[in-house]
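Questions regarding the structure given below will be posed in turn.
Of the protein chains in this complex, all but one are displayed in their positions.
Per-chain residue numbering starts at 1, and chain names A and B are given in the order in which the chains are listed.
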Amino acid sequence: MREAAPLLRAEGLVRRYAMRRGAFGRSVEVRAVAGVSLTVERGRTLGLVGESGCGKSTTGRLVLGMEAPDAGSVAFEGKPLPSPGSAAWRAQRARMQMVFQDPLGALDRRLPVGAQIAEPLEIHGIGGKAERAARVEALLGAVGLRADQAMRYPHELSGGQRQRAVLARALATEPALLVCDEPISALDVSIQAQVMNLLVDLQAQFGMGVLFVSHDLRAVRQVSHRVAVMYLGQIVEEGEPDAVLHDPAHPYSRALVSAIPHPGRAGQRMVLQGDPPNPADRPSGCAFHPRCPVASALCAREAPVLKPRPDGRLVACHVAQGEAAPGQGILAKAA
Amino acid sequence: MPEAPLPVAAAPPRTRRPGPPPLVVFGFCWLALMLAVALLADLISPYAYTALDLRNRLSPPIGFGGTWLHPLGTDELGRDVLARLIYSIRTSLLIAFGATIIGAVVGTTLGFLAAHFRGLVEQAVLALVDFSASLPFLILALSVLAFFGNSMVLLVCLLGLHAWERYARIARGLALSAGAQGYAAAVRQLGASPWRLYGRHVLPNIASTLIVSMTLAFPEIILLESGLSFLGLGVQPPETSLGSMVGYGREYLTRAPWILLAPAVTIVLTTLSVSLIGDWLRDRLDPTLR
């Protein structure tokens, strides 16, 4: 029965933030996440892509239970999450871990990395002193660090080495779920590939489910078994990475894909029109319609829902679902 | 006004300084001397600070016609000014250290509580900060002393409250920023208890800023204590502190100014030393603090 439930299932997550506009103004409500449902299977990776500010990190925090959602639910191994900060929540951290974007910020600069990798073991009371030391050494080896580097302080390591140390710390308790929030975007391009390969290797070794957050579609494809594209707090398309990359169904996904530099495909770039989205001021209907090149009148009125197409791809778009004929986009009409 | 470009803007990023400037070195030396005097008071004091020498009343210090019997002279009861000065230094430093530590502990704890619980707790702490900002500290201290009478413990605790709101503000601000994205959020999501989070991670990380604040608060506390004692409302006889010595010597301002000048100079040099060290430390360790 237990195996039947997916590792992580989030249903209709909504998270609003109140943003104060000035000492005299009243607060504006920002819907950072506006109804996200997703599933992470054991040992598999779900990639989550979208541009800055679309709510990826917030989604990551919600599924880890670091904040409670305003609506919707998260089930981990079939059970709802305990409330943030409670003892049960703390104990559960051994099962689910997060890897942050900035490894230097995520490490305490006053402690050697070895002590920080051992910290989750101490917190959750795993093993005795000697066992912990052995475990730290094994973890260092698994992430490709030398045993003697345990004595180094974070600033004495390179960016890639730091992120390896952060990964080792996150994996110390052998969690079942790992949320990686842009784990490579603070790294050098040359090191990004190494860290991603490491992540794939570690997943084969430890068998954890991964939610991989990034704004880089190529990185997501490299590590993910499924990918979800997010726009303004909602998932607009979800499917197999290769399928989404080669044949994006949603106009926003298409724009993302065409933005990937590709030798021999010059001139095909589709540039997004209009302003970047503002979560405090959501457009009516489909949130993407003001920037959409194929928006039709229906798109401005009615929000599309995320539902499977005949080929199994999940898309939230009137046009891609054949409910509306491709229009010219509202910007084109205005011009 | 000069037409020259701004020296501030043009200055290259400051490189490692060779060492503390001479004034700061002086500050450290003076402070070390004061600490040694306070610790060794019983050994180095020539007399008990209450011992009377009725044959040598109001005798002047060396250089003004005095003798080596009483190097800094005596007061009108024939008590040795040097001996009293030594014990006063001990009392004043003890009070100032105790009060500085109390303030730092109380303020930091409240700041962490505010950052950890947010919501009502934070509002309450901020209201308390407002409250202490609304009363000049001397007035607050005087009223409490009026209500409760005087005791050494009360005095130390009271002076300890002097700068608590500064530590509270710093601790809250730094804990919040560490929690937003940085290492504190990371440690929290490892499942660490608040004790571990604040004790093992946040506190060591903000210690340098707190220490700088302590060096800035320390001279203020010495000044407050000496002010209260000067008014006769701080340290009570037979105990003696630098401020009460000045207050007492004031009666003999015209006839025996040395009674007053010795402790006055000590106060000024001590506060000056700690202020210089504090400013220097602030520039070195923590350029963000004003």
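Side notes on the structure shown:
The criterion applied here is as follows: contacts are C-beta pairs under 8 Å (C-beta built on N, C-alpha and C of every residue); 3 or more make two chains touch, one makes a residue touch a chain.
Assume contacts and distances are computed from a predicted model.
The chain not displayed here is annotated in its UniProt record as "ABC transporter permease", chosen from "Dihydroorotate dehydrogenase", "Lactate utilization protein A", "ABC transporter permease" or "Ligase-associated DNA damage response exonuclease". Across B:Ala51, B:Val121 or B:Leu223, the residue that sits in touch with the chain not pictured is B:Leu223. Where subunit B meets the omitted chain, the residues involved are 1-9, 127-128, 130-131, 133-136, 138-140, 142-149, 219, 223, 226-227, 230-233, 243, 246-247, 250, 253-254, 257, 260, 264, 267-268, 271-272, 275-276, 279, 290.
By definition in this document, only the chains that are shown with their structure count from here on.
Each chain gets one centre point, the mean of its Cα atoms, and the points for subunit A and subunit B are 50 Å apart.
Across the complex, subunit B meets subunit A through its residues 181-183, 185-187, 189-193, 196, 201, 204-205.
Residues 64, 66, 89-94, 97-98, 100, 102, 105-111, 119-120, 123-124, 166, 169 of subunit A are the ones touching subunit B in the complex.
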